[in-house]
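Next up is a structure, given as structure tokens.
Note that this complex is displayed minus one protein chain, with the remaining chains in position.
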Amino acid sequence: MSSPKATLEKLPRGVQVLLGVGALALAAFPFVPVDGRDFYLQMITQMMILAIFAMSLDLLQGVTGLVSLGHAAYFGLAGYALAFLTPADNPVALWWSLPLAAGAAGLAALVIGFFVVRTHGIYFIMVTMAFAQMIYFLFFDNKSLGGSDGIYVYFRPDASAVGIDLENRTHFYYFTLAALIGVYLLLRRLLFSPFGRALSGIRVNEHRMRAVGYGTFGYKLAAFTLAGTLAGVAGYLWAAQTGFVNPELMGFHMSAHAIMMVILGGMGNFAGAIVGAFAFEYVMHFFKDMTKHWQLLMGGFIVLVVIVAPRGLLGLGEKMFGRNKGGRL
Amino acid sequence: MSDLLLSAQHLTKRFGGLAAVNDVSVDLFRDRIHAVIGPNGAGKSTLTNLLSGDLPPTSGQIRLNGRETAGHAPESISRLGLGRSYQKTNIFLPFTVWDNVRLAAQSRERHVPWNPIHWFSSATRMTRVNERCERAVELAGLTHRTHTVAATISHGEQRQLEIAMTLATEPTVLLLDEPLAGMGQAEAESMVALLQRLKKDHAMMLVEHDMDAVFSLADQLTVMVNGQVIASGTPGSVRADPLVQAAYLGEEH
Partner (left out) sequence: MDFANFLIQLLNSIQYGLLLFMLAAGLTLIFGIMGVVNLAHGSFYMLGAYMAWFFTAQFDSLVLAIVVGTLLAVALGWLLEWGLFRFFYHRDHLDQVLLTFGLIYIFEELRSILWGDDVHAVQVPELLNWSIPLTDTLSYPVYRLVMSGICIALAVGLYLLISKTRLGMKIRAGAFNREMTEALGINIRLIHGVVFALGVGLAAIAGMIASPIASVYPGMGSSVLIMCFVVVVIGGIGSVRGALVAALLVGLVDTFGKVLVPQLAGMAVYMLMALVLLYKPEGLFKQ
């Protein structure tokens, strides 16, 4: 199977500038006096959370070449973990609930990964989807786990230990922004580490990697677990932000959205995942505002992207503005 | 210390009813090149795959550097000191020549993918890996191409890269599957010179169709036809063997 179109590991100067400007814009936004500021704050926070989710999938898909149709399972599991950990009358402390929730997601990824990582190509796609659906139905069918109605998260986590009040919209916004930048820098560093180089090798030619002595199963499983853990971080933030979790968070549509965000932006460099997340959400909101039958437009948009821009927006940008010597950040 | 680095005994590989390799034994000694020749479909590539772990044998034993390896995974066989190059170029096309070889060289570091240290250190600052990589690139004669993308170099250079990657893991046993395939005269000559240089420190098995190269390099020659060994010995004795002449060499002109 040919390797997916991951490219642009070293981001061109233009993209680096774009990212820098973007980060500054995001940091400055809460100070801009605009109508409906609260609404936009919330919307952008959600986009940032989805960007973290997309980056976690990019590690799996863009870097390692594993196309998972079940990544949302870990996103949702961490969200449910927060919901279960938060009592009805008190918030739960951030410092231990976040690692615990992300850890639970990571553990699930480890267990499922053990079965799933031994498959290849189309099988991998199908079994990741199947296991995610299994988890979906587990929550959907069981009243004790909330059932199809879901569960409320009555309080946002308590971060007063570090002087932040997450119930405050602006504080939560900056907390999410910090998480986004943190995860990005972490993953960029990982990309150029021995581990990241090995994952890229596995994507391009797993057979040769084994022939030169890499235990590729272990590498893929580690990537799968790490990706699941980071998806958990995003899921935790989502549950904290929206105050509500339901099985749809773990469902097929959520997983497919993640794939599309990563593809739309351009795979394999994490910047594309961020761009893709923002672009995808924006397009979806735009279509939803236009018509009740927005799914038709969305479907058409997706088909168009596959045909016209298989390497995503960053890939298009590279084609249009030409390659120049890029950097690692 | 024994110079017998790889010993394969009575290897058989069946696909359904067909025996692609049938009771084949091969010994590889340090400082000796053992060539395996035969017509297409003789089972030479299958034999190589059995030795490298790409295919498990139906029966038979393989002893590599003192350990039993029949049916083991390719990665563990590689770690025991076996290097294998492929007939159909099997490199990382989108990466540069340096990155190709570096990745192979990195595999020798004692790595557990779960160790977070390896998630945050810089891959390019691994000194031992870089040294290994430098040596392999130089040996294979690709220093002038170090930072060129592998997909853009010539076919002959890609075959050199094949070898460089095989050497970067510092193996003691080399299995080379048609290293001269598709090479022009000059390129073939430098490849033959390279193989001569490698001989001293390695036990080598060479699968080849280029008869000039085979007879100039081989210390030992095995002829395979239809999955079986029909002759094995010094090049001179094999060449004179009437069975071989009838089955194979007679047609090779």
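All chains are identified by letter, namely A and B, in their written order; residue positions are counted from 1 within each chain.
Note that in this section a contact is a pair of C-beta atoms (placed from the backbone, for glycine too) under 8 Å apart; a residue touches a chain by one contact, two chains touch by 3 or more.
For clarity, every value in this text was computed on a predicted model and none was experimentally measured.
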Only these shown chains touch the missing one, namely A
Contacting the left-out chain: of A:11, A:26, A:55 or A:127, that is A:127
Checked against the full complex, the residue among A:204, A:263 or A:277 that touches the missing chain is A:263
Given A:21, A:290 or A:303, the residue that touches the chain left out of view is A:303
Among A:67, A:212, A:231 or A:314, contact with the omitted chain is made only by A:67
Missing-chain contacts on subunit A, rising order, are 1-4, 61, 67, 69, 115-116, 118-123, 125-127, 129-131, 133-134, 137-138, 141-142, 252, 256, 259-260, 263, 293, 295-296, 298-303, 305-306, 310
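One rule holds in what follows: only the chains that are shown with their structure count from here on.
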Subunit A and subunit B have mean C-alpha positions lying a whole-number Å distance apart equal to 42
Subunit B partner, complex, touching residues on subunit A are 3, 189-190, 192-198, 200-201, 204-205, 207-216, 218-219, 221-223, 226
Subunit A partner, complex, touching residues on subunit B are 52, 54, 73-75, 78-79, 84, 90-95, 99, 102-104, 106-109, 111-114, 118-124, 126, 165, 168-169
